[in-house]
Structure formats: C-alpha cells, structure tokens
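The structure that follows is given in the form of structure tokens.
Every protein chain but one is kept in place in this view of the complex.
Chains here go by letter, A and B, matching the order in which they are written, and residues are numbered from 1 within each.
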Amino acid sequence: MPVPTAFARDQWYVAAYSSEVGSETGGEEILARTVCGEPLALYRTPEGEAVALADRCVHRRYPLSEGALEDGRLVCGYHGFTYDRAGACVSVPGQARVPRTARVASYPLAELDGFVWVWIGDPARADVSAVPRAPWLADPEWTVVRGMEPLNARYGLLVDNLLDLSHETFLHGGYIGTPEVAATPITTEADEERGIVRVSRHMDDAECPPFYADSTGLKGRVSRWQDIEYHAPCLYLLHSRIAPVGSVPGADGSDPDAFHTEIAYAITPSTETTTYDFWLVARDFAREDEGVSGFLHEFNRTVVLQDVTALDILEKVTAEEEGRRVQELSVGIDAGGLAARRVLERMIAGSAKPAAAGVPGGPEAVAAR
Amino acid sequence: MPVPTAFARDQWYVAAYSSEVGSETGGEEILARTVCGEPLALYRTPEGEAVALADRCVHRRYPLSEGALEDGRLVCGYHGFTYDRAGACVSVPGQARVPRTARVASYPLAELDGFVWVWIGDPARADVSAVPRAPWLADPEWTVVRGMEPLNARYGLLVDNLLDLSHETFLHGGYIGTPEVAATPITTEADEERGIVRVSRHMDDAECPPFYADSTGLKGRVSRWQDIEYHAPCLYLLHSRIAPVGSVPGADGSDPDAFHTEIAYAITPSTETTTYDFWLVARDFAREDEGVSGFLHEFNRTVVLQDVTALDILEKVTAEEEGRRVQELSVGIDAGGLAARRVLERMIAGSAKPAAAGVPGGPEAVAAR
Partner (left out) sequence: MPVPTAFARDQWYVAAYSSEVGSETGGEEILARTVCGEPLALYRTPEGEAVALADRCVHRRYPLSEGALEDGRLVCGYHGFTYDRAGACVSVPGQARVPRTARVASYPLAELDGFVWVWIGDPARADVSAVPRAPWLADPEWTVVRGMEPLNARYGLLVDNLLDLSHETFLHGGYIGTPEVAATPITTEADEERGIVRVSRHMDDAECPPFYADSTGLKGRVSRWQDIEYHAPCLYLLHSRIAPVGSVPGADGSDPDAFHTEIAYAITPSTETTTYDFWLVARDFAREDEGVSGFLHEFNRTVVLQDVTALDILEKVTAEEEGRRVQELSVGIDAGGLAARRVLERMIAGSAKPAAAGVPGGPEAVAAR
C-alpha cells in the first residue's frame, strides 16, 4: 500500500480561496491553477459568479489564463477566440461563423466556506451537497488566518504527513511539537464507504507548545486533544482543544475553560508530483486580537514551510527510488496514514477514467474537438 | 497535420549573421551554434572566409568551439588536435603521425544578404543557387535593424505564429496590431514543389499602429498591405506597405506615396525544442534617421519578445500534452500556417536521413571515424 500517485476522479477539490478569484470590486484577473493534472482558468463574471474553464484554447492550445476578460467573456491572448462562461466559443477572428464544436470544458463549481471547490470528473455526477464542510472557516464567530504553500511533492506525502501528527515532536519541536505528541497512542477509525478517516490523540497532562501557550496565555501543563477528521481526498480537519489539566467538556457540550482551534488543510493534487497546500487556523478565543492573529499566521506558516521542506526532500527520494523494490516499515503511529491510503486507493480504483485517456477536460472537452 | 518537430534535411539554414562570425579586424572568436541538432563551430580564416566545422573533436568529442585559432587552424582546447578549414586533422599531440581518418565534417556554407547559410544534409547535394534571397537586407538603398532571440520552443510553433498575423491584434496590440488585422480575410497560395507559401492581407482603410505611425509620421487611417512569402524551411519575408488611404502603386510599379518595410525572419531549428529567431526590419524611408532606427529596433524587439514569451508557454503545453489525443481546431486564418505545415512535412519526408542514424555531421563525419 504505497503512497498513491494517481488522482481520485469524480471528486470535489479546492482550487482556490474565493478571495483569489476576481475581486470584490470586479477585478478582471484570471487565475491559472492545475488540479489533478487538469489546467483551469478561474475568473469571476461581472455578476460575481466564479467560473472555471479548461485552460486551453480549442484553436492552438494557448492557455486562456494568459488572455483577458471582456464583458465577462474570456478572450484568448493569442488569436482572440472568445468564450462565454459555459465554455462555448462565441467569436473567432477573420470570420463570422463560429464552428459548432468550438467549446472548452466548464467545470462544476461551488463556493463554500471561503473555498472555490471544483469537480474533477464526469460533470453529470457532480453533486454540490457532497462537498465536505468546514463552516467555522466562514463564520463570524470564528477568526481565521490562512495561506497556501505550493509543494513540490505528490499529494499522498502530505496526506501521510497530516494523518500522523507524531512528527510534530521532531519536525516541529519548539513550535507545535512536544514529547507527549509522539509518546501518546492514537485511536483510528475509517469509514471507507464515506471516505472518512478519524484519528484521535488525547493528552491529558502535556507540555503546552509555544503555538498555544503564546496565543491562549495558558501557563503550565495542559490537557491537549487532537481530533482529526480527514474527508478524502481533499479536506483535512483537525479539531484542537487546549484546556487546563483536568478540565473536560460539560455533559451539555459546554466547554468554557477550553480554547478551541479548528485547523484545516485542503490537500489539492496539482500534477503527479506537485500539490497545493491550503492551510487555515480558526479560533474561538482572542478573536479581535490582531497580535494573536499575526502570531498564529506567522507560526503556522513556519510550521507548514517545515513540512514543505521535508516533503520536497521526500519527493526527491521517492522519485529516485521509483521502480526499486524499496519498502517502508510501518508501526502503530501509521494506522491513520495507512487507513487514508486505503481509502484513497479505493476512490482511485472506483473513479472512472477520463473519457479519452489523457485528455484534460473530460468528455465535454473531447466532444468539443 | 500537427506542428512538425523533425527537421527538413538537405536544406539551407541561417546559422548566424555574417557579422557574428570572426570580425572585420581578423578577430579569432569561434561561434558555437547548433542547427537541426548538429553542433557547429563557426569561424573566419585570416583570408576572411567563413568556415563551419562539426563542433566535436574526433579524439574525445570535446567541442572545438571551446578551442582556439592558430594561423587559421582550429586547435582543440582539451588535447590540441588541430584541424584545417576542410576539417582534416593536421596535428595530434605526442606523435608525428596523424591518423588518416582524423577528420571532422566541414559544412557547405554561403554568405548572402548578411547571413551565413549552412547546408544541413548531404554535402553533394548543396547548391548555392538554391539559397532563398532577400537582397534588400544588404542593399545600401535600405536601412536595416535586426537582432536574434533564442526561443525555447520547437521551430514549427514560430512558423505557425508568423504565417498567421491575425495574432498581432491580440498579442501585439498597441505595437503592430489593430482590429483590422484580425478582421480582414487573407488569401493563401502554396507552391509545394518549390516550398513557398504566400499569404496576403490587404487592409484598405485601417488604423495605423504605433510601429508605423511613429516611424513614418503618417496621420490618421491608412492603407496597409501585408504580403508574406515563406521560403520553407528557413526564410520568412513580409513585404509591408503603408500608404495614405486610397493610394495604390502606379501601373509602372512606382509607389511614391507609400512607405515600404521589408521584414524578414530566419527560422532556424536548433534542437527539437529550441529555435533561433533571427529578425530584421529594412525600410526605404527615413533612411538616415537614427531616431527611427532606434525606435524600430526597440519596438520590433519588444514584439519578438512577446512572441518568445507566448511560444515558450506553448512549447511547455505542447510537451506536456505530447502523446495525448489532443486536437486543434483550425479556422480560416490558419490557411497559411496549415499550408506551411504541409510544405514542411513534404520536405521532411523527402529528405534523406543522416547516413548513420543519429550521427551528427553526416556521411563525411562518419567516414572519418
């Protein structure tokens, strides 16, 4: 059960933050992103609707993201082929007639919780109600800091990384890691049908790492809970609870002495060996405190960059060793990561191949050529 | 009929401007250029003759262009093997006897119109009278500005680009493009036997783009003619005529009210995915005006670099999509480019393979080893 490199199709993926696409004042930037190997041009119509089109002009394959928006239409920057938001070509240079087949794929898209989700796969199977949610990320009761770091590593390495937090002790010591993270056993639970993996680690008497000590003001040892919910393939949620030692939530769910942090990652495969690493930290404490926001942003970004460095190294090792009979040795801490690999392999095996092998954009795009 | 990547052999190619080889004062620089995958060392003898030798020493394959000239002989910079202008080795270190087979290929070469043309293919078939001409480029009645930009793209993408000038409107708007270029239909003509493609676009009432407005001083709308003559594989000529609206050449060919610009490109394949983009602008007006020369040089270089940027992007797309069943959609504006691809494919199919597959330097070089 090695790290997967194939993409699970017929799935929703985060292509961008909503704020990255167009702008509130009608900005006309076009954002290029490649998701699961499919190049996308993302933009916003004058009415504010986000659109994702296949980022290749039907004419000579020039990236549409290099073009410009005119009255909400995307104009190719090479020869001026012009597309509406559904991907239909509405104008070509030098002639009045537009070929009927001139059309690029338009990707099903949903804006939820501050993310732009796109559907990679058969558009007929896209169901917005299946997008996994993280409502606190766009909830005024929570304060959020966030960023995105591109990774020169296959997405499976980031899944591995996030499902096994024992690495915090070694890779992120002095930031979020303490001896107790590596030492405390985990419980793991996989719902293979729904594609969800849960990993919990409850440390009842632990050192408080600087990330939480400095943001909450808690002194001394703490009760620290990490409850992971991985909605494969893309959304990773870490429910983090820090409280004085001995404090537990009330029977009614109230938990006044605790500090709650909702940490989220969107793990979006770009190419087979590159990944978008979207990260967010939402908190229900010190919500107006800009100092705490700045601190958490800087600190979490540093932690993410420590992962980026390590995973980029691991990608090089993995690429070098590809095709060799090299084995891993798994132990107890790997239960979550291995469960995630199984869930992903099942999704990959179950997802239909693109209609024409290797043609980006799926059936629609193919029909157009 | 995709963009070709193979090279048409038994053809003349521009390897350099004459001024790049040696120098008027007997300079001893050796210029390295790779044409159609064949590495060349170009230099000038003390008598002023330009020479192109295969750029690999017979001894240990070290590039001769890294060596030095001594009395008009090329001395390898590694162990001193020394060659005369015919490619024969005349001296080796440590012994008096020179092996009979020690010889590198010497390429047929012609200096015409300011270019150094080399023959890639069977030397026995080289015919200098077949070199396509552009006499105005070295004619004192014309003033020329020129340059060369290396392209990280296959040469076929540059042929495509130059044969379809409708892209001027979108990629070069504000420089040489106006709405009329994309909107005006073209006439196309291919002489497959002689390997010539002609594309004409006559705009009788068009906006005058800055490139011509600022150089000619013409105000208001103009008659603008673009007559392309592509001598495959290497020489592209664009006869450009700008005149007041309504002006036409006289029956005797006189054309006193018009401004003539002869734009030329030499499209020289270097490797399979890199190209030398030689560009020249010759004019019959404001011939002594340094300001106009500076303006046209700067402006045309900017336009060429816009193409370089676009074609380098397109090369990446093409390389990524190689082997996939990706199709283009062609329309009327593509008639010239498609004709050029057909002419090139015919040349490629008809040209002999190198005598030994993959050995640079052809039969002569092979015999030498």
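By definition in this document, contacts are C-beta pairs under 8 Å (C-beta built on N, C-alpha and C of every residue); 3 or more make two chains touch, one makes a residue touch a chain.
In this text, all values refer to a predicted model and were calculated from it rather than measured experimentally.
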item	value
Hidden partner chain, touching residue among B:P99, B:P150 or B:G291	B:P99
Contact with the hidden chain (one of A:I186, A:L218 or A:V308)	A:I186
Among A:R100, A:K219 or A:R324, residue touching the chain not depicted	A:R324
Touch list for subunit B against the chain that is not drawn	56, 58-63, 66-67, 75-80, 92-95, 99, 101-102, 356-359, 369
Missing-chain contacts mapped onto subunit A	160, 164, 166-167, 169-171, 182-186, 310, 313-314, 317-318, 321, 323-334
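Just so it is clear, only the chains that are shown with their structure count from here on.
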item	value
Interchain centroid distance [CA atoms averaged], subunit A/subunit B, Å	47
